[in-house]
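Here's a slice of the assembly, chains where they normally sit.
Chain naming follows the written order as A, B and C, and within any one chain the residues start at number 1.
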Amino acid sequence: MKREDLTEKLLDIKREKGWTWKYIQDEIGGISPILITAACMGQMKLPKAQAKKAAELFGLSQAEERMLNEAPYRGSIPQMPPTDPLIYRFYELVMVYGTTWKELIQEEFGDGIMSAIDFNMTMEREPNNKGDRVKMNLSGKFLPYKYYGNEEGVPEYGFKEG
Amino acid sequence: MKREDLTEKLLDIKREKGWTWKYIQDEIGGISPILITAACMGQMKLPKAQAKKAAELFGLSQAEERMLNEAPYRGSIPQMPPTDPLIYRFYELVMVYGTTWKELIQEEFGDGIMSAIDFNMTMEREPNNKGDRVKMNLSGKFLPYKYYGNEEGVPEYGFKEG
Amino acid sequence: MKREDLTEKLLDIKREKGWTWKYIQDEIGGISPILITAACMGQMKLPKAQAKKAAELFGLSQAEERMLNEAPYRGSIPQMPPTDPLIYRFYELVMVYGTTWKELIQEEFGDGIMSAIDFNMTMEREPNNKGDRVKMNLSGKFLPYKYYGNEEGVPEYGFKEG
């Protein structure tokens, strides 16, 4: 059994039942709704309690329930660059603003990155009389590069004389 | 003269002067600070007034000032996937969450995309006692796919009989 | 069920019945004929009314009808550059004229793009005694890059002091 087959099965059931993601998120509950959808799409795991609820909702076997609770092999949209226009626009933002983000984050925080692991986000509809907007709030922990060897009591790392 | 040579020159001056982006943004002013940095990085243009101020600040020739006011050939980070870890993490977010974003935005708004053109953003330091976080707020206009031919008075588009 | 399997099924039925696209477009009606074909090819959705008509015409299940009404994962021709000569010629036009289009559109409209979302087109046979021509009329809304922060009352975006 492969995770993508499970994803396809969940989407088939969702279509046949006429469910929305909102409904599925409410039924499973307990964690961020975005994560619930991401797990159904095969990119996140569901914690045990949520996997159980999902199994009840979708009528899954025990093996399928357990698979939903496994950390999947992430990142498998069909190909990069993404061919779908909605997803491509985000890819484009990375190309256009990537170096700017690097400059500004590292000026503010020093050498390091914004974590994509200790990370959460919300999405909202932002009403606007020129046309509503998609508003996304991303929040990732800043992780500084560690310059080991610079502190007291840290073993000096590197090539040591034998 | 190529835009990337101008970018390199601006970064050289910034380094020699010991300026921060904050300082450059304040000196030029008038538009979003992120756009000012993006323009210096060769990914946006500066409006005329800002290009003039940038020219005074950096001591640029008239041709260089005009080039800053041109829409650049965007998107030229050295290669994709980005090899720099800070920028790669955003690329990873697109791979991991891209299909989820598509599902949820299209459930909320219908068939369409979040614009990467009518788009703005802020970045903030979000204090947190487990480690400060980078907070990014993205806001892009939702653009619905137009299903032309569906409305009154719209010429029926398609292959017409000669 | 995957969208490409549905596409294959529709093409099988079209072949077996000996239908033309013209016939299918007329039977489904109500939107641009090009969009009807694009939806059958798995690149657009059909609005609900059209999906219903398509289901009747092709004898589809309810799940298949609903899938036709979903925004598909777009852009999936087998590979890029396209190996088929008819499609490649359009790809070639982008390579040969792309920079020219950029220069001329941005001179006329300023910094921005021609939308591929708020976009429609017609195709016509243009009789010509040296050989008939394919005439395509593309019409896309111009979307200006927004230089936020430049207007009154717009929150100043960028890295803000905490």
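Please note the rule applied: a residue touches a chain if its C-beta (ideal position, glycine included) is under 8 Å from a C-beta of that chain, and two chains touch if they have at least 3 such contacts.
Note that the coordinates shown come from a computational prediction; the quantities given were computed from them, not determined experimentally.
The complete homomeric complex described by this structure file contains 10 copies, of which 3 appear in the displayed model.
Following the convention adopted for this analysis, only the chains that are shown with their structure count from here on.
Centre-to-centre spacing of chain A and chain C amounts to 29 Å, using the average Cα coordinate of each chain. Work out the mean CA point of chain B and of chain C, and you get 25 Å between them.
Of all residues in chain B, those that touch two or more other chains are 21-22, 34, 44, 99, 102, 106, 112-113, 115, 119, 121, 123, 125, 143.
For chain C in complex with chain B, the residues that touch the partner chain are 21-22, 25, 30-36, 44-45, 47, 71, 73, 99, 102, 106, 110-113, 115, 117-125, 127, 143-150, 155-160, 162.
Across the interface of their complex, chain A is touched by residues 1-2, 62-63, 66-67, 70, 73-76, 116-117, 159 of chain C. The residues of chain A lying in touch with chain B in their complex are 20-22, 34, 37-38, 41, 43-44, 74-77, 80-82, 84-87, 89-109, 112-116, 119, 121, 123, 125-126, 128, 130-143.
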